[in-house]
Structure formats: C-alpha cells, structure tokens
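Mind having a look at this structure? Questions to follow.
A single protein chain has been omitted from the complex, and every remaining protein chain is retained in its original position.
By letter and in written order, the chains are A and B; residue numbering begins at 1 in each of them.
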Amino acid sequence: MTMTEDRSARRLQATGTENALELRGISKLFGALRALEGIDLTVRPGERRAVLGSNGAGKTTLFNCITGDFLPTTGTIRFFGEDVTAFPAHERIRRGLRRTYQISLLFTGLSVIDNIYIACRGVSRGRFSFIRPRRDDALMASAETLVRVVHLEDLKDTLVSSLSYGQQRQLEIAMALAGAPRFILFDEPAAGLSPTERSELVEILLGLPSHMGYIIIEHDMDVALRVADFVTMMHNGRIFKEGKPAEIEEDPEVQTLYLGGGDDA
Amino acid sequence: MRDWARAHPIWTGIAALLVLILLYLILAVWPEWIDSILRSKKIFLSALFNGITLGGLYFLVASGFTLIFGLMRNVNLAHGSLYLMGGYIGYYVSYTTGYWLLAFPIAFVVVGFVGVLLQFFVFRRMEGEDLRQTLVTIGISIVIADLLLWVVGGDFYVITPPDWLSGPLETGIITSQRVRSSGEVTNFYLSYPMVRIVIFCASVVIGVGMWLLLNRTRIGMLIRAGVDDRDMLSATGARIQLVFAGVFAFGAGLAGMAGVVGGTFQSVAPGEDIRFLLASLVVVIVGGMGSIPGAALGALLIGLAEQIGSIYFPTYAVVLTFLIMVGVLAFRPQGLLGRT
C-alpha cells in the first residue's frame, strides 16, 4: 500500500502547471432529461481517477462530452490548458486524448493487428494516403508493440469476430493506447470479465507509463479502488463526493448507496 | 411562438420588418422609384400571388412526403409518380363526369389505395432498410412513369375548372392610378384567377386541418409520438401497422389530390412526376424533414423563389431555388424548422 501511494505521489509531483483535464459547469440536456448538471472536475496530469455511480448517473454521458461524441449544453472543457469545448472528436484525439467504449466498437471483419493498425494510423500522418503501406511500415511496428502490451500477441492475426469477449475488451484498450496518448478514458473496461481477466486488466492498467493519466468508469469497486488515486462519485448527473479511495470506501453515505446495497458489479 | 420571439429578438424584428415592407408593397400605391426597380406593381403582385399559390400546391405534395418520412423514415421517391397518377385520374374523372369537384375525392381515394399497396408490398417488407426502400421506389417510379406513358401517351392534359371558378376575381388591391388632367383619379385594380385563390385557400384549410389533426386528436398524438420515438409507439400497444398504412394512404392521397390541383393550375404531362418529386425534396430539405409547418414554410419559400425568380431573373430561377437549398444545408442542415 505504501508503495502504491509513493508511486502515485511521485506521479502527481511530476506535473506541469496545467491540469490534464478541467471541466467547468458541464451540463447536458437530452430534451427535458438532464443527463449532466453542473459538473466541475479537475484531473492533473498523470492522475488516475475512478468515476463511480449507479447506472444512469451520467458517467458515460460525461465521457461522451469529454471526447466530443456530442457537445455539452453548457460548460467548458480544457485539455492540458487548451479549450477544446467546441472541437470535433478527432481534433481532441490528435491532442492526446483517448477512450475505450463500454460496448465494443471494433472492426469485427479485420484481424486484431489490423484493428490496432487502424488506430495507429488514425493518430499519425498519412491518414489520407492513397498509397498502400509497405510491409516494414513503422506504424506496423508500433501496432506489434501494442499487441504485446495487452497480451494478445498470439492472436494477432485472428479475426476480431472470433475473439472472446474478454479479448475484445483487451483489444479496445490496445486501440486506446495507439499513438502517444496523454490521457485515456476507460469506460467500464472490466465489465463482463472473469476474475483472471480482471486481474490481468489491473496489471495492464498499473503497468501504464506514469505520465499517462486516466479516468476509469467502473462498477467493480475492487478494480476501481486498486487502479485509482482519487475517486469521484456521481449520482443523477451530479458529482456528490470526491476523495481518496480509502475515504470513499469508509464514507457511510457511499456505503449505504453503493457498497452495502446491491452489488451490481 | 412567443418563446421563440423572446429567444430571438433580432430575427423577430427582421421578420416583422419584412412583413411590414411586404404589406406596404401590396397595399400602397407605388411611387416611381419602386416601379423602376420592380418594373410594375402588377407584374410584382402577380408574381407574388403566383408564388404563394404555387407554394400551396407544393405544400400539398410535400406535406404527404414529409409526413410519411417523419413517421416511418420511408423515403418514397415514387411520390412524384403518385402526383402524376392523381393528375391523370383527375383529368379523366372531370372530363367524363363533368364534375370538377368529384375529381378530388376520387383521386384521393385511388392514389391513397396505391399508397397502401406500396406500404404493404414494399415498405413493410423492408422495414429498416432505408437504402433498399429508396432504390425500390426509384424502380417503381421508372415503371409507373413508363406505364402511364404507355396508357395515356405523351400529350398535355389541362383540367378545366367549372365556370363558377374560371373567371378572374377583382381584388381590392390598386395596381396603378392614372390622374387625368381634370384631376380625376382612375384606380386600376388587380384581378386574379378565381380558381387559384380558391385552391390556395383549400390548401391552407388542409394544412391547418392536418396541424389540428396532429396536435389535437388522439390519433395525431400517436403519430407525433411515433415521429419522436418509433419504439415508444409500438410500446403503447397502438396497432402500429394500421397507423402506418393510414398515414401512407393519407400522404399518397394528398399527392393524388395535388395532381388534380396541378392539372388545373398548369397541366399534366410526362416529366411532371420528376418535377414535383424534386420540388417536394427541396421543400422538405429546406423546411425540415418530417415537419408539417416546415413543409409549409419551405413550400412558400420555394414557390415564391420560383415565380419571383422567373420574372426578375428568368435564366437563374432554378439556381435561386437551389441556392436556397444550399444555404439551408450549409447553415442549418436539419432544415429551417427541423429538429436536430
């Protein structure tokens, strides 16, 4: 435990003056439905944050606003000091933001390595290249590296459609790691995984380079508290509590709402 | 409406100003300088009225198209063929029976029935396959066009309105004044074809009726709920297929009736199907897909653009219509009154 704390302290010290992510007054309306209301959130570079909350608390909507899948109704989003509120998704991605999806959005007709290759290509130059890549393409090399990071090297030429669910989740993570991400949003990466796969996931997350911050949405408290430095609790589109994993775990309100209640993980 | 005005004070101001200018142009006796810009009040007014009445016709065609799209997401590119069919039926009925008015219900019913057939045999079989439906309706429109050409031939047919509608109507609007040397003032009044005015009023009535039906009745509520959320509609236990077939019949029937109107205004001939299909497309793209008020606004704009354009810049009238569409797509891709 002390070692983990030590590590996170070092990571947090190694910050610049700018926050990795800064949300101010983010609200999102779907018709009359308030999915998010007045969200303020600050994440420092290298910080690892867990966002917890019941279904419908607005966690995925928050991710969608941060990545630009849709625009927030009000509020501003700054990414490493830059106001990206009105940026389209791909511009944010090119600035080093990445995400994974709750439901796998993979190219099922392509092999594992090709999926990662497409992800690498997306954040490189030559996206519009009309020329086919050569065999010793540099991007192919980085795709090969990524496939090892998520322990899928034995399956790299397998079609994604024949991967197991857990392997698809790992591939999702590899695609988010393509290029040089500065900050990643993980949307329930552990959902539906077996205990072994979960510990493998924790291992992957803890093994990420220390400058790489992330936010993880997770139902599994166990996973969330192990991989996060800081926890944000959401309920009905609002943030209602923030704190260190230990504080959250011991908070009576949180316990009645989530930990004691139906364990839906 | 009031909320909108409060939220957009500048646009409201501009709209009010435009209405005032328009009223002035219609009611006042023009000074020389306006005459010199707009040629003459008579030309301007008849272009304006022609544009508005043409807009009424476009509305009849496009409202069916937009209703069907809004509810069922079916893009019926055979809509123009339904219009043409209605025109020929109208001609046949009014020619053989001698009753012009009889042409409307018959065209409505027959073309509405064709619409039900389309819904039953085409759209219901390809639920959710947008592209395939669209391609099939293109095929159907090719086939119908050729069948009609085969049966009726390539001639122009003009449906003649009954006597009580065929004369001009003296409006109270002064087009010009002549001042004699004696100081006596003679007013010249605008006269306008009676039939156009009556038909325009009828299309306004139909439009308002549709709006009331959609907004004030239970079935209208069902349809609107379906436009907003199709899953919800089936969840309410409504007999969704019946509603779909009904809306399709109604939309197609409107196109058929519009064919009779078009045949009276202008003429029925091969090629009109594509012309009115295009008009409907542009109208709903401009007004917003699936919105009845949008179709009304779009139809008015396009009708006016076409008629005023053809008087003041005849070569580029089509381009004017097209530019309106481009402008709307560029700045408001969902259409003027469309929802995002």
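The criterion applied here is as follows: contacts are C-beta pairs under 8 Å (C-beta built on N, C-alpha and C of every residue); 3 or more make two chains touch, one makes a residue touch a chain.
Methods note: contacts and distances are computed from a predicted model.
Student: From the names "Nonspecific lipid-transfer protein", "Leucine/isoleucine/valine transporter permease subunit", "Monovalent cation/H+ antiporter subunit D family protein" or "2-oxoacid:acceptor oxidoreductase subunit alpha", which one matches the UniProt record for the unseen chain?
Tutor: Matching the unshown chain against "Nonspecific lipid-transfer protein", "Leucine/isoleucine/valine transporter permease subunit", "Monovalent cation/H+ antiporter subunit D family protein" or "2-oxoacid:acceptor oxidoreductase subunit alpha" yields "Leucine/isoleucine/valine transporter permease subunit".
Student: Looking at the full complex, which residue from B:158, B:185, B:212 or B:326 touches the chain that isn't shown here?
Tutor: B:326
Student: From the list A:38, A:56, A:122 or A:243, pick the residue that touches the absent chain.
Tutor: In the full complex, the listed residue that touches the missing chain is A:122.
Student: Could you tell which one of B:140, B:165, B:243 or B:268 touches the chain left off the display?
Tutor: Residue touching the absent chain, from the options given: B:140.
Student: Please pick, from B:8, B:39 or B:132, the residue that touches the omitted chain in the full complex.
Tutor: B:132
Student: If I consider the whole complex, including the chain that's not displayed, which of B:159, B:214, B:285 or B:337 touches that chain?
Tutor: Only one listed residue reaches the unshown chain, and that is B:285.
Student: On chain B, what residues meet the omitted chain?
Tutor: Considering the whole complex, chain B reaches the absent chain at 73, 75, 77, 129-132, 134-136, 138-140, 142-143, 145-147, 149-150, 274, 278, 281-282, 285, 289, 314-319, 321-322, 325-326, 329-330, 333-334.
Student: Which parts of chain A are in contact with the chain that was left out?
Tutor: The list for chain A reads 67-69, 88-90, 93-94, 98-99, 101, 105-111, 113-114, 117-119, 121-123, 126-133, 135, 140, 157, 161, 175, 178-179.
Criterion: only the chains that are shown with their structure count from here on.
Student: Express in whole angstrom the distance between the two chain centres, defined as the mean CA positions of chain A and chain B.
Tutor: 51
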